[in-house]
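Only one protein chain is missing from this complex, and each of the others stays in its spot.
And now, chain A:
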Amino acid sequence: MSAVGVADAGRAQAVTRRPGPGPGPHPGTRPVYVTGIGVAAPNGLGLERYWEAVLAGRSGVVPITRFDTSRYPARLAGQIEGFDASAHLPSRLLPQTDVSTRLALAAADWAIADAGVDPSKATDYDMGVVTSTGCGGFEFTHREFKKLWSVGSQAVSVYESFAWFYAVNTGQISIRNGMRGPSSALVAEQAGGLDALGHARRTIGRGTPLVVTGGVDSAFDPWGWVSHLASGRISHATDPERAYLPFDAAARGYVPGEGGAILVVEDPVAARARGVRRVYGEIAGYASTFDPAPEGVREDLPARPGRPPGLRRAAEQALAQAGLTPADVDVVFADAAGDRDLDRAEATAIRELFGVRRVPVTAPKALTGRLYAGGGPLDVATALLTVRDGVIPASGASSDVPADYGIDLVTGGPREARVSCALVLARGRWGFNSAVVVREATL
């Protein structure tokens, strides 16, 4: 696991960094190309199958089948069906990987193939890996803990030593593809996936030509499920169609999902030099902010009464870094918490930044559930397809948006629109806010 960086190290950088005024000389703020995408989503394995499902409004939210949920208050999840890990990975990798890592390895394979890269022909130190996971290897660990308390420590798999770990997806992708350039793992609950993309761009700015980046999560064993429930934000609804309704007046929490997206990002000059055939677009801006703990949560921290949430600031800084203004943005992919207070806070940030109903807002994650660290990168992938195909997907079954939210949520079905720039937002529990700006790019 020598290629693995220290979890959280990148986050500390992201929090303390002061963004510059625009796409200036700072090496971490130049645009990078997205040249390959791999998607593992509850409503589609593979980029195009996922995109077809999204445009058709097909949902991956189903009753959980991985374990008996009859005694749990919530029973729906965005569950990936039909993923046969042994068809995608060598059998040597199976005893040492959690389902989340298997999905990440497959998605990385697809992204690398999509980019037309042969890692065995490139210099190993010229390729890095930067990923995020919010959960780690829950199912694997649950199984090993069960052995620990029922059989004894001798029965616990030696692979537990890293299969649980936040940096394991970065390490396994690095080892499998011989990528020994600067690599790291970022953890920021459900905002971490966007932070990984931002850090990948920074890594390229510091001189690594190609980085495999993104996020994947899965935690649908009983222990993982209880951990989801502990957030208090999970929908207890029983109708899969209406369980997760972001920005709807009937919003009642969210549905957790599994999967995510892995992207190949490259230095534009290096990508052209290797003869890249196609570019999905560029990551033009990234920023993250942090909200202080609400009053009473942590007595050792100073309360900041009246301080507005940092989501808007993250969006503004990401746009400024891209050298863009709100008027340049053609669509916003919202964090879309599916909780009335959080939805209202996000709607307020979008309304105040763009004006009342001035920009289309969408939340296709209503069809997958929230994928934790996978959610941001999947939204970025979806935004790039929106740029490619000139069509904005709808927000699942959400339809009844309170008028005072003042946002133009895309509902009912896809909306044709020329899109050259998209803003992607993500929030994580405990105060994480992140924003990525993607823009069309030509070779």
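Please note the rule applied: a contact is a pair of C-beta atoms (placed from the backbone, for glycine too) under 8 Å apart; a residue touches a chain by one contact, two chains touch by 3 or more; residues count from 1.
Here is the rule we go by: contacts and distances are computed from a predicted model.
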Complex member absent from the view - protein name from UniProt, among "Actinorhodin polyketide synthase", "TldD protein", "VWFA domain-containing protein" or "NADH-quinone oxidoreductase subunit J": "Actinorhodin polyketide synthase"
Candidates A:Arg92, A:Arg277 or A:Arg307 - the one touching the absent chain: A:Arg92
Listed residues A:Ser120, A:Gln154 or A:Thr442, member touching the removed chain: A:Gln154
Residues from chain A at the interface with the omitted partner, ascending: 90-96, 154-155, 157-159, 161
